[in-house]
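Beneath this line is the structure, given in structure tokens, with notes to follow.
Only one protein chain is missing from this complex, and each of the others stays in its spot.
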Amino acid sequence: MSIFIDRDTKVCVQGITGKEGSYWTKHMMELGTNVVCGITPGKEGQEVEGLPVYNSVKNAVAKHEIDASMLFVPPKFTMDAVMEALDAGIKKIVTIADGIPLHEMVLIRQAAKEHNAIIVGGNTSGVISPKLAMMGSFPHWIDRVYKKGNIGVMTRSGSLTNEVTAMIVKAGYGVSTLIGIGGDPVPGTRFAEFLNMYENDPETKAVVIIGELGGIMEEEVAEEIAKGAFTKPLVAFLGGRTAPKGQKMGHAGAIVTGGKGSVEDKIRALNGVGALVAERPRLVGTYLEQLGVPKE
Amino acid sequence: MSIFIDRDTKVCVQGITGKEGSYWTKHMMELGTNVVCGITPGKEGQEVEGLPVYNSVKNAVAKHEIDASMLFVPPKFTMDAVMEALDAGIKKIVTIADGIPLHEMVLIRQAAKEHNAIIVGGNTSGVISPKLAMMGSFPHWIDRVYKKGNIGVMTRSGSLTNEVTAMIVKAGYGVSTLIGIGGDPVPGTRFAEFLNMYENDPETKAVVIIGELGGIMEEEVAEEIAKGAFTKPLVAFLGGRTAPKGQKMGHAGAIVTGGKGSVEDKIRALNGVGALVAERPRLVGTYLEQLGVPKE
Amino acid sequence: MKLYEYQAKQVFEEAGIKIPKSVLIENVDELESALETVGLPCVVKSQVLSGGRGKAGLVVFTPTKEKAVAETTRLFQHDLKIKKILIEEAVNIKQEIYVAFTVDPVEATGLLMVSVEGGVDIEQLAVTQPEKIIKEPIDLRYGLMPFQASQVAYSLGLPEDVSKQLKKLFLQLYNVFKEYDAELVEINPLFVTEDMALIAGDGKLMIDDNSMYRQTKYQKQETDYRTEAEYEASLEGIPFIQFDGDIGLMCAGAGLTTTVYDLIHYEGGTVANYLEFGGPNYKKALKSMEICLKVPSKVILIVTFGTIARADVMAQGIVDAIKQLNPDRPIVTCIRGTNEKEAVETLKSAGLEPIFDTEEAVRKAIQLAKGV
Partner (left out) sequence: MKLYEYQAKQVFEEAGIKIPKSVLIENVDELESALETVGLPCVVKSQVLSGGRGKAGLVVFTPTKEKAVAETTRLFQHDLKIKKILIEEAVNIKQEIYVAFTVDPVEATGLLMVSVEGGVDIEQLAVTQPEKIIKEPIDLRYGLMPFQASQVAYSLGLPEDVSKQLKKLFLQLYNVFKEYDAELVEINPLFVTEDMALIAGDGKLMIDDNSMYRQTKYQKQETDYRTEAEYEASLEGIPFIQFDGDIGLMCAGAGLTTTVYDLIHYEGGTVANYLEFGGPNYKKALKSMEICLKVPSKVILIVTFGTIARADVMAQGIVDAIKQLNPDRPIVTCIRGTNEKEAVETLKSAGLEPIFDTEEAVRKAIQLAKGV
């Protein structure tokens, strides 16, 4: 089993005829993802990887049952593509675009809430359940990272995720489903909002979150654990602890979060609910073992 | 009984300190309307007609239970005032403003739908249940028009309503509730959307609609009757039958309505479901009698 | 407010939409230089606000200079008092598309309407084959999304290059719709030329009157009105139309005024003018009567039944107007509504005989008009 995507999930690809779109569609299918069609305006009637291409999501849903849409669309057209998918009734959307304008990302998240839809991204590699299916741009064939197993992974990073996941694998674990929520200040969906799915997934025995400084997403995770909404072992890795502070967001960042969001806050919050915070990627595996997470 | 408003309906008045606001608040209360407070930014602490004034609807709802808001606000500020009332959770709003920009009226109606609220107006005198309560600017003391009775009246006009209602009264009837849906191309609520309330109001024995050329609101009424959603006798009056056509809305008007909307269409549609269409105001009363509507 | 074709096209061009080469002329002398710019054949297009110009002979294709001179001369002498004529290049047309944005009052959305069978018979098509007109609702909070423009453009079975241009045009035209607070913006026909370009063959742009306070670019000018009375009424914001009949209407409330208009016709009378001084204009009795007196009529009929437009205020205004203007024709008054009693006193004290029933007032006016 897995969360968000499995081999029954019928996926369409918006921007399928582009370079990235066709390349990763091939790899998604190769992994076993049930991609049913693609969308590029003006290309209706063409085929990509044997899949039919449509001018619009509307045309695609008229011909296919579609559960999820994978976007390979440039950042400045992402809001439009998301709205198109939502408008066609699609409830799971993954966008890897890096560079979505902030105010548009706010509107995207709002629209997703309004439609009871889940948007993963932007600025992410997407979602993968190793050896099963993926929506995004993962080199799923790298066994050192994408090994099937029982650890749910959520991350805000790209390369760092590979680094950390490789350590999880090195420790003898594997991954149930990895969700890259994305590195943007306003991701479509937040860590805490996926916990429920991992909680209900029998295959997932523990969750690793790969966070960042800034924001309060780790604190939100701690709150969910405190509420009892998530009961499985959880290990977090936070990079950038010794890094000098970058440009500060005026006073506003601190005011929005009511002063929360520092590394110390995050560690305190997570430790306070029994979650462990790893200092180095290597320790993530060690801590999973410490928490008694089985390897099979 | 009545629809939309009675003496239990707790009303606030937005723009209460203005000339129109204070004048009609007095008359609303004099009729028996349960006005509980008023709103004008910057005037909190003042009183109008013995009622407290607040800076915002938010402040008002913090102190009072409020069911409905009456707006005496200029047209260009109406959208804002409506949004304020909706935001504060008020579900019945009446605006008499004449001159609300068209695109804003579209947004107002959309917002009302989103909030499950009812907006009456703009460009209307409001809603009145004679001898009981009103939200709007009706000279309720003119017995020749505002006589209590069992005829529900809905209208798009102002002076013409008085003309027609006076004829209904002259014929020996009276009015249960009169709703001026307003003369704008996009009213907040349409004739057909009020029929259900009149249907369920035991006091209302028949409904009179005072329509206009253009649009398809009368056809919508006919559809409701055809569906069986409204079963009481109905008489319509349509003015302007011999008037030369005004500036036409390009082809678009006809295309939007699929060619419907002419006087002939309206008459055919209404007659087809047993409703009568009066040629002159005087005949409205006659037709009510013909349909066997009792006078008590 | 409805713009002239040449104004609408100017707006389209500013929005990035292609329009035919054209020159606006105000007399026949300007034709020669216009033809030099535009070339032949050309189309001579009267700038009037009414529809159906082609069928009415107000838009004429002219292959030669002689025909262009003849038609332009004819049109400048036309009864409609045509003030401006657009001399426009004749475009090589492959196809005609219909494109419009308006609002949908039922669903509370904007509406994009498109048909590949554009042209003069579009209304007929709307009735007989409504499925040939695509209607795309637009959430005005977001505006027309590019995906919607794309979805509609690519659904029409046009060549890809044309679809691509059409998508862009939809977005440009939507901007006009929004920026100009339009009730309607329409291009019919939108030409697809032989070389696959899109050119606006005609243009309608109606600005919402309620938004005119913030739409200041285009204003009505005196030359836009047929009579001095119409122009003066427009300056006051008083709805007014002039006809050829006997009875000048000076009523309050659009619905009531048109009803009185109906009643006059039912009773065999004729109307000299429609004037509606209700709503925000109810204190403008003096100006209203001044305008009515500029129109040839045999009697002035005043019917009101106002609520906010108070009867006493209107009655006093009428009495003041009579004193000041000393009208040369009889006046029939039927004034009811808020403070009716005071109104009656005022009218009576000025020697007027108030009537309370509209039909009676109408009959009285007709009698007076017929000199009975």
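Brief remarks follow.
For reference, chains read A, B and C in written order, and residue numbers begin at 1 within each chain.
Heads up, the rule we're going with is that a contact is a pair of C-beta atoms (placed from the backbone, for glycine too) under 8 Å apart; a residue touches a chain by one contact, two chains touch by 3 or more.
Predicted, not measured: the structure shown is a model, and the values here were computed from it.
Every shown chain touched by the omitted chain in the complete complex is listed here: A, B, C. Set against the missing chain, the residues A:Met154, A:Val169 or A:Val186 yield one that touches it, A:Val186.
Checked against the full complex, the one of A:Phe4, A:Tyr54, A:Phe138 or A:Tyr198 touching the unshown chain is A:Phe138.
Touching the chain that is not shown, out of B:Ile5, B:Leu51 or B:Ala81: B:Ala81 (per the contact rule at the top). Where subunit C meets the chain that is not shown, the touching residues are 141-142. Mapped onto subunit A, contacts with the missing chain fall at residues 20, 75-76, 96, 98-103, 106-107, 109-110, 113, 125, 137-139, 142, 144, 155-163, 166, 183-187, 190, 210, 212, 215-216, 220, 239-244, 247-256, 258-259, 279-282. By the touch rule set out above, subunit B reaches the unshown chain at residues 41-42, 44, 55-59, 77, 80-81, 83-84, 87, 107.
In this section, only the chains that are shown with their structure count from here on.
Mean C-alpha position of subunit B lies 27 Å from that of subunit C. Within subunit C, contacts with two or more other chains are made by no residue at all. Residue positions of subunit B touching 2 or more other chains: there are none.
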